[in-house]
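A single protein chain has been omitted; all remaining protein chains appear in their positions.
Letters A, B and C mark the chains in the order given here, with residues in each chain numbered from 1 onward.
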Amino acid sequence: MAKRQYSFYPGCSSQKGASSSNYLISAQTMCEELEIQLNEIPDWNCCGASIGYAGGGELPRLTLSARNIALSEKHHPGQDIVATCAACWLSTREAAERLQHDQARCAEANIALAEAGLTLKNQTPIKHMVEVLIQDIGYDTIKTKVKRPLSGLKIAGYVGCQTNRPFGIAGESFENPKYLDQLVETLGADSIPQFEKKVQCCGGALAFSEPEKSQEMIKGILESAYDNGANLIVTPCPVCQMNVEVYQAQINATYGTNFKMPVVYYSTLMAVAFGRSAKDAALTGQVIPAIQLEAIAEKA
Amino acid sequence: MAAEKKLVGYLCTGCGISERLNVNQLQTIAVREGKIPEVKQHARLCAPDGVQMIADDIAAGATHLMLAGCSRRSKVEAFSFPNVAISRANLREGVIWARPNTPDNQETTQEMANDYVRMACAELRYLNIPSPSGEQKLNKNILVVGGGVTGMTAALETAAAGYPVHLVCDEAELGGVWKNLYKRVPFRAAASAVPNGYDVDLPQPEEPGITEMSAQVLANPLITVHFNAQLSKTSGAPGRFAADITNTAGATVTENFGAIIQASDFKEYDANQLPEFAYGKTPDVMTNFELERLAKAANGAPLKRPSDGKIVESVAFIQCAGQRSEQNGHLPYCSGFCCTESIKQALYFKAQNPDCDTTILFDDLRTPGAAGEDFYRCGQQEMVTFSKGKASAVVKNSAGLTVKFQDLILNEATELNCDLVVLATGQIPNNGPDPYAQLAVDEAETEEEKEAARIKLEVAPPSILNLDYRQGTDLPQLKHGFLDSHFICFPYETRRTGIYAAGPVRRPMDMKQAMDDAVGAAMKAIQAAESAANSAAVHPRVGDLSYPVFRKEGCTQCKRCTVECPFGAINEDENRYPVFNESRCRRCGTCMGACPVRVISFENYSIDSVNQQIKAVDIPDEFSEKPRILVLACENDAYPALDMAAQAGIETTPFARVVPVRCLGSVSLSWITDSLSSGYDGIVLMGCRRDEDYQCHFVRGSAIAAERLSKVGDTLTQLNLEPERIVVHEVAITDLERAPRLLNEMAQNIEKIGMSPFKF
Amino acid sequence: MGDMSKNYRLNFLKEVEANVEEGEWVKMCMQCGVCSGSCPLGKFWNHPPQEIFMMIRAGKREEVLTSNAMWMCTSCYNCIVRCPRELPITHIMHGLAHYAKRLGLIPQQQPTAKFAQLFWNNLSNKGRVNELKLGVKLYFMNGIGEGFKTSLKMKDIGMGMMKTKRMNPLEIVGGHGLEDIKGFQAMLKKAQELEDQRIATPRP
Partner (left out) sequence: MMAVAATVETILVVGGGISGMTAALEAAETGKQVVLVEQRPYLGGRVTQLYKYFPKLCFPTCGLEINQRRTKQNPHLTVLTLAQVTGLTGAVGDYTATIKLAPRYVNERCTACGDCATAVETEFDDEYNYGLSKRKGAYLPYRMAHPARYVLDPAIIGTADAEKAKAACKYDAIDLEMREETLELRCGAVIWATGWQPYDAAKIQPYGYDRFANVITSVEFERLADVNGPTGGKIVRPSDGKEAKKIAFIQCAGSRDRNHLLHCSRICCMASMKQATYVIDAFAEQAEINIYYIDLRSIDRFEDFYTKVRANKNIKFIKSKPSSIVADKDGNPVVHGVDTEGYNRYAEPHDLVVLAVGMEPAVNQNDFPLALKINREGFIEAAPENGGVFAAGCAADALDVNRSAQHATGAALRAIQVINRVARAEV
């Protein structure tokens, strides 16, 4: 059957040698198995994330996303844009909607784009990879691809903020989204529906500028995962993944805790469940190794 | 009425009655003791064949029916036959459902049933079939008092139903207190959807439409307007009111009416009682009412501040000015209209100059409903500043005014400068004196009390209706001088039958509410006129054709009835005999209960119809250990409570004999004394709550009864009986568990204090 | 109390409407406080959003613009989805922060303000973020000494990231960038110009 084609926006942190390069690898593996073809937007630029606001005003930031959309419309006409990074998806979709509603701003954006020889039609749906999985592929199809059920694993679905608010995944609530739990179950593991920190903020970009404040929140997330008996945490967001994973040592130092909770992407889980190797699943990219997953991945 | 009575009895054996009771014994009792020649048994009297049987008997001449079966509250539709008298023995809810089905209880249960059959037969013999008195004919004319928006609406709506109206307006033109409105608060909510989350089509201030309304009134052929006129005298009753309409020139015309609507609206609060806000010290501090006049005069031109004519560039609104406060001279209530009014007025300034600073200092912003909340958002969208702030003072400064206030959100004492300050002051109902303030004068026992009452009366406002009523010239007031109905379910309940209050005289309200209210009042007025024509009672005993009649020769002119009637229905003639005014009467029987010489009665409810039930009960001897407890229960609350208790399987003592009464106010002390002397061991009276939040549907009946009973102690001591043999309880319809318990407690008390010695 | 002449005047609210992203929503706040309670860093805010909105309406220009409140926003969007008046609070906070920076009113040593600026400079330089440079700059933003302390503290994390190939030391030289960096920068420059014009002259 023909592969599904998407215009892919990887985002800065997914690039080679960047903080969520492991996300990209596992996502690509996952897509291979699901017959999804990702066509990278040529020469895409940073979305400005949610922290660009000090330097970048409203229009410059909107224009960043406008350029990506324009490039996609130019090179991959008719293809939905899909992003794996929550911030990339959010900024792009937000920009698209605001430029749709604000004609004046849209006109300005196009004037700016003209400098780069581009024009914005702004008719392209912008999706998060999770939307592709749930809406375009569906749990049932995913289930059929499972070769190594992740049985025995108890996984806390940590949705975080930006994949959840303000847009979120259609049909899910902001306070208690259930799709990660459902995905976890689909892959044969046990979910933790009562994981009460599933939408707690991890500090986002402020993990860099306000480490103490952010780490206090991250601590809460980890505690809740432990209290609910999780073996590992799964998340759809690179910032969440990084923040919750890499600061555990510091948090342990500050609070005398001894957290060692692996935090993986849904794509990592799926790559493993689909029978792919630890390398393809980018388990090698875990600062805190997900031993249980490695174990499953090694069974062949 | 049928020339001679033909009595027939029916004994329903269904619903387990025949399983629990010896029905043949009941039948024998009905025939032998009840003196009912023909008593028929039926397996399910309420079923079509049973009902048909009764209908056939009526066709064959039966006039009085004794139905023994379920409660008078059950199967009402099935057993409603016109022009016959019916008494019902409550064997189901009243007996078998209230008693456990065990052999040891069988005897007492049967005795209960026997008594209830005896009582029903006795009552039946003393029931007459009421017939219209024809005291008044249909008079479709409706009198509307008040030429404001409320009155005009009432007049237009009444006329639209085809009823002629006389509108009495105390000014030279129509419009009243809202005459000076520049714009009105929008009546509608936003109609359209919300594109992109932005509000569109939010309701804006609307044209007041008062000129148009006045024009409609004047053009309406069914409406006669009396300008510069007041009521100098109003007498009569629904269906035959006579009103003297006197104008300022002194000319009087007398018109007759079926019913009356009082729509005298409100008076503006006197802001001179607010010196802290510099009212009176500078013209630049004004009330919301005064600003409205200013805006109307300006008619869209920029609003200038009075002191120096400077165009207003900044204005502050102080909400709840002299309102929602226990402080002396302030109004304790919220006037309801002021929040939206201030938003509207702020928009006046915005319409002229979008840059005008308009700040509304509020405590709670009260914009209820759909239109209200939309209008709040409208104000915000137009950049009216809303601040939760408590203003403490307004002072003059070089440039204008300074408002000192506590910003409750920013939690700081602060101030703002502005050109103009508007005080959102409240409404004071435009009503006459409280009739009971007047009654207090005649009723005062000592001279001091009389004097005190007189002084109170002197400061009272002038009368609006000038009713020629025994109990005073105007409608009784509820609280804070408002005429509102006391009943949540019955907003148009009135204590002067056929006279309905509408608009801000009832409770503070804005123009839209006043207009809505006027429509309802018009409905009730029309209904009252129609009912009077049929000699039928209005709420709560709707359609009751009986009315009080009295034996003049027996009357001692003691005035108890004229003073105690909760509806001021009874006047006194020149010889101080009561004049009952049938169509003012609500048939509660309070007059009957009041009468010490027992000369007042109703055809279907009388001293005898109850006394005979009391006497009919079989009183076992002193040593039987079977006391008898007389229970007089309000038919609206206590009696249903006992019914439903039985339905819920809650036990009641087998010694109680329950007689439903229209109202505790109708209870004659003679019933009490007679039952004591005929050997009852205890008496329980169950009426409705009687305090400030009274539940008595005849307003004061329950309270009056309690007062009367408080004096019954002497009677007991005379008979040297223990006081605890008589108790009065407030019982609510929800007291399913409590009501039977109260009766059981009486039974236990009698066990303690022993049986009555008066058994013969 | 200082100069009260501007109290509860619309001047500042209008300035915000004209110059701050989504500023025209500020007047619609009804002071319910749901945003303040929803903010994950709320307890660190000297003025929570709803209070900021009231301060704007009360004309407290300096206090608002020099506040570090809006710099505490983690962009979690809790406030936005819960606001009963649907105010885009997150964006207003970003907008206020940006406007404060534009006016040079950022409080001293506001770390997020600095980081946010670094981030922007970093991305506008090559069109894509260079995490390593960004990190290093961040650590040294408070001077060399501070920087070494921080980087020491962050050393383990750095090592961990490098081991897992999630950080590339070579990024410090070169790193990812756009092919059409010229067009990109021209585009940003133009966007900046247009915005400067607009903010100088209030919106229609």
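Observations
One rule holds for everything that comes next: a residue touches a chain if its C-beta (ideal position, glycine included) is under 8 Å from a C-beta of that chain, and two chains touch if they have at least 3 such contacts.
The shown structure was predicted, so the numbers you read here are calculated from the model rather than taken from an experiment.
The absent chain, not drawn in this view, touches the displayed chains A, B, C throughout the complex. The residue from B:333, B:577 or B:758 that touches the chain not shown here is B:333.
Across B:306, B:461 or B:540, the residue that sits in touch with the chain not pictured is B:540. In the complete assembly, the contact with the undisplayed chain comes from C:31, out of C:31, C:66, C:121 or C:151.
Among the residues B:314, B:636 or B:652, only B:636 touches the chain that is left out of the figure.
Considering the full assembly, B:409 is the residue among B:242, B:351, B:409 or B:753 that touches the omitted chain.
From the set B:213, B:600 or B:644, the residue in touch with the chain omitted from the display is B:644, counting the whole complex. The omitted chain makes contact with chain B at the following residues, 14-16, 44, 46-48, 70, 73-78, 80, 157, 160-162, 187-194, 197, 324, 326, 332-336, 364-374, 388, 408-409, 411, 479-480, 482, 484-492, 507-509, 516-517, 519-520, 522-524, 526-527, 530-531, 538-540, 542-543, 636-637, 640, 644, 647-648, 689, 693, 695, 697, 732-734, 736-737.
The set of chain C residues touching the chain not shown comprises 30-38, 42-43, 47-48, 50-51, 78, 81-82, 84-86.
Interface with the hidden chain, as seen from chain A, comprises residues 173-176, 196.
Here is the rule we go by: only the chains that are shown with their structure count from here on.
Chain B has its Cα centroid nearest to the centroid of all protein Cα atoms in the structure.
The greatest centre-to-centre distance from chain C, using averaged C-alpha positions, is reached by B. Looking at which two chains touch through the most C-beta pairs, you get A-C. If you average the Cα atoms of chain A and of chain C, the two centres end up 23 Å apart. Annotation: 66 Å between the Cα-based centres of chain A and chain B. In chain C, no position touches at least two other chains. In chain A, there is no position where the chain touches two or more neighbouring chains simultaneously.
Within the complex formed with chain B, the residues of chain C that make contact are 1, 4-5, 7-10, 13, 27-28, 30-31, 50-51, 54-55, 57-58, 85-86.
The part of chain A that touches chain C in the complex is made up of residues 12-13, 15-22, 43, 45-46, 48-60, 62-64, 67, 104, 108-109, 111-118, 161-162, 165-166, 174, 200-201, 203-206, 208-210, 213-214, 217, 246-247, 249-250, 284-287. Those residues of chain B that touch chain C in the complex are listed here as 197, 314, 316, 355, 357, 359, 365, 376-377, 380-381, 383, 385-388, 402, 407, 409-410, 414-417.
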